[in-house]
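Of the protein chains in this complex, one is absent; all others appear in place.
What follows is chain A.
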Amino acid sequence: MRNTPLLAFNNKGIYCAQADVYLDPWRPVDKAIISHGHADHSRWGHKKYITHHSNIPIIKHRLGDINVSGKEWSETFTINNVKFSFHPAGHIIGSAQIRVEYKGEVWVFTGDYKTEDDGVATPYEPVKCHTFITECTFGLPAFKWQPQEEVFAEVNNWWQQNQSEGRTSVIFGYSLGKAQRLLKYLDTSIGKIYTHGAIENMTEVLRPQLKMPETTRITRDVKKEEIKGNIVVAPPSAHGTPWIKKMVPYVTASASGWMTFRGARRRRAIDRGFVLSDHCDWQGLLSSIKETGAEKVICTHGYTDIFSRYLREIGYDARTEQTQYEEENAEQTSKTEDA
């Protein structure tokens, strides 16, 4: 009889006592298993990092010279009889779900994930388990994503329209993940793609792994006139800074799940909102939970109270746990904003 659960939530992170390791810890620990490269999941200061190999360039770029070892998809590694493996989460490149098995009991921690295959990240694969620890950033029935082809058709139309009116298009997205997804589907027959330094730096790190179109970093030497009518990809934090003045006359857009809310777009004083998310929408969450076959569900970050209450109503043993992953936070601009 084991009294402690296989995974427990403490003040440092999600802890596996049997193996003495943490999953995505938010305070420095000896051994950390990391789901993906966003700053709230892969933090600074752990003695050892274990992650999917495609994530290594990302966290090394962000955290410097760290002690990290990489694993393949589904490759099992055992620590004190606990079996761990990484499975694609489809959130961003290198993002993984972490499967933990001990004496036949299986837990899966999703990190962040999405069900749609975006052609950049390795597509999400459901993993059978007994207990499923899920994010629910967009765990409300108000969130329903359109297929990305439709969204990118709108983005490219918008760019073309702006160009015909003599304006530069400036689109905001996180430098890790959203930016590369945008780059991949921007229609370069319309014009050239320019990038903010933060985006260019991260994209350079990922070029060996991803097929990306040509981009031009905006430096002091880039002339105002040459940018005109083209598209600029920038992190959300660049909005409202002097940097953007070089793009005048410009039109702004944001690509995020939060753009579902009219108020969110208006509050940020952004012209156009494209609903494009790297997380699951409401149906995506429900269907992936179902596919895992899990009876127990633990909701971490997002609309946890509401989502877990609904899960209980439809028959799951669901509860919430406090974590320090970006919670319920439509306002964040800090995430992966590091150069």
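Operating definition for what follows: contacts are C-beta pairs under 8 Å (C-beta built on N, C-alpha and C of every residue); 3 or more make two chains touch, one makes a residue touch a chain; residues count from 1.
Here is the rule we go by: contacts and distances are computed from a predicted model.
One subunit of the complex is not drawn; among "Phosphate acetyltransferase", "DNA ligase (ATP)", "ATP-binding cassette domain-containing protein" or "ABC transporter permease", its UniProt record names it "DNA ligase (ATP)". Contact with the omitted chain, checked across A:65, A:214 or A:313, is made by A:313. Across A:68, A:270 or A:318, the single residue that touches the chain missing here is A:270. Touch with the chain that is not drawn comes from one residue among A:27, A:47, A:144 or A:290, which is A:144. For chain A, the residues touching the absent chain in the complete assembly are 140-144, 251-252, 258, 260-267, 269-272, 303, 305-306, 309-310, 313, 327-331.
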